[in-house]
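What you see is the complex with one protein chain gone and the rest in place.
Letters A, B and C mark the chains in the order given here, with residues in each chain numbered from 1 onward.
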Amino acid sequence: MNVSSMLNTHPEKLTIDMRVVAECVSACFECSFTCNSCADACLDEESPQELIQCIRLNMDCSDICAATGRVIGRLTHPHLTVVSMQLQACVKACQACAHECEKHAHHHEHCRICADACQRCEQACQSLLETLALNA
Amino acid sequence: MNVSSMLNTHPEKLTIDMRVVAECVSACFECSFTCNSCADACLDEESPQELIQCIRLNMDCSDICAATGRVIGRLTHPHLTVVSMQLQACVKACQACAHECEKHAHHHEHCRICADACQRCEQACQSLLETLALNA
Amino acid sequence: MNVSSMLNTHPEKLTIDMRVVAECVSACFECSFTCNSCADACLDEESPQELIQCIRLNMDCSDICAATGRVIGRLTHPHLTVVSMQLQACVKACQACAHECEKHAHHHEHCRICADACQRCEQACQSLLETLALNA
Partner (left out) sequence: MNVSSMLNTHPEKLTIDMRVVAECVSACFECSFTCNSCADACLDEESPQELIQCIRLNMDCSDICAATGRVIGRLTHPHLTVVSMQLQACVKACQACAHECEKHAHHHEHCRICADACQRCEQACQSLLETLALNA
């Protein structure tokens, strides 16, 4: 996804580092896809009962990342408190989902990839939160 | 929407007051619909330029309420930190959107109704946060 | 959800019966919630393996109904082909999910309620499709 080239066409010229915004948007959409597919892959494993907590967190994290990616992907008059709180909620969802997926990473490659996507997204949200705080 | 009757069929029997959960789920879905339709109605008004901030917050609030309603509507092994953080993000989005919609409530009935839906959702999320804290 | 009162505030005065639109929006949001919660309830049952097809269809139907409800809830310059195709996709998703949920309705009350929500949504989408065809 060429997120940067799209965001750079926006008429609003924000003063923050757009590379941090683009990385966060990209990581949110990737994590939303990966969690959605990890829930579905877990469901199809031989013992889905052992993966119920993982499926549940996958579904939550997928929904929360999707909403966060859409909010961050809008640059028109962003409301800093709303944006920051949603980023913080996304950080927690990614942390929890990564923690759970890591438990199954040795048995299920989809959980290993999903834990990576959650960690990338968590870090991208943290970086954007720091960037927003410096510019506030 | 008969949210209570659906949630009461869930095999997991939680110890918290399910009426508070049901009211929160119902308010999140209603607010997501109302904000989505308010953004669209604002766009069709004669002077959409005056409503840009409102449209922006409507879209954010609609996405955040949709994700929150889906997360709260799941009762299987809820992750308290994830749930609580998303509820807090939803409170902020509803507060910001209600505040903006109220400015236009005298001219646009859709903004008046939307401000009401946001306030109902904010209160429902606050009540659920209090209930979760008491049971933690 | 008071969908009618919100839709009636829209500046665009469409010539179609707004009660049919409101019932469709309301049914889509209710079905999206119900399918999301049914997937989660199925996951928590003693034998989730028997419900994998049901969980899969619940998740698809929840996503498709959510998108359809958002599209139908917008009244500004609707694109008839886009709206009609999405309504037809929603009809198929609701039929498939209702059919699957009915198989488990005797054992799981959430599947019985979910089948009802899918049938209500299917009929509401069909009614709106007929109304749109008459006005085209």
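Just so we're on the same page, a residue touches a chain if its C-beta (ideal position, glycine included) is under 8 Å from a C-beta of that chain, and two chains touch if they have at least 3 such contacts.
What you see is a predicted model; the values in this text were computed from it and never measured.
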item: Among shown chains, those touching the left-out chain; value: A, B, C
item: Option touching the unshown chain, where C:10, C:74 or C:104 are the choices; value: C:74
item: Footprint left on chain C by the chain that the document does not show; value: 52-53, 56-57, 59-61, 63-64, 66-67, 70-71, 74, 76-79, 81-83, 85-86, 88-89, 92-93, 96
item: Sites on chain B contacted by the missing partner chain, in the whole complex; value: 39-40, 43-44, 48-49, 52, 55-56, 59
item: Hidden partner interface residues of chain A, rising order; value: 1-3, 5-7, 9-12, 25-26, 29-30, 32-34, 36-38, 40-41, 43-46, 62, 66, 69-70, 73-77, 108-110, 113-114
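Convention: only the chains that are shown with their structure count from here on.
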item: Category of the chain touch graph - line, ring, star, complete, other; value: complete
item: Top chain pair, ranked by number of contacting C-beta pairs; value: B-C
item: Euclidean distance of C-alpha centroids - chain A vs chain B, Å; value: 21
item: Between chain C and chain A, distance of the C-alpha-averaged centres to the nearest whole Å; value: 27
item: Where chain A touches two or more other chains at once, by residue number; value: 52, 56, 59
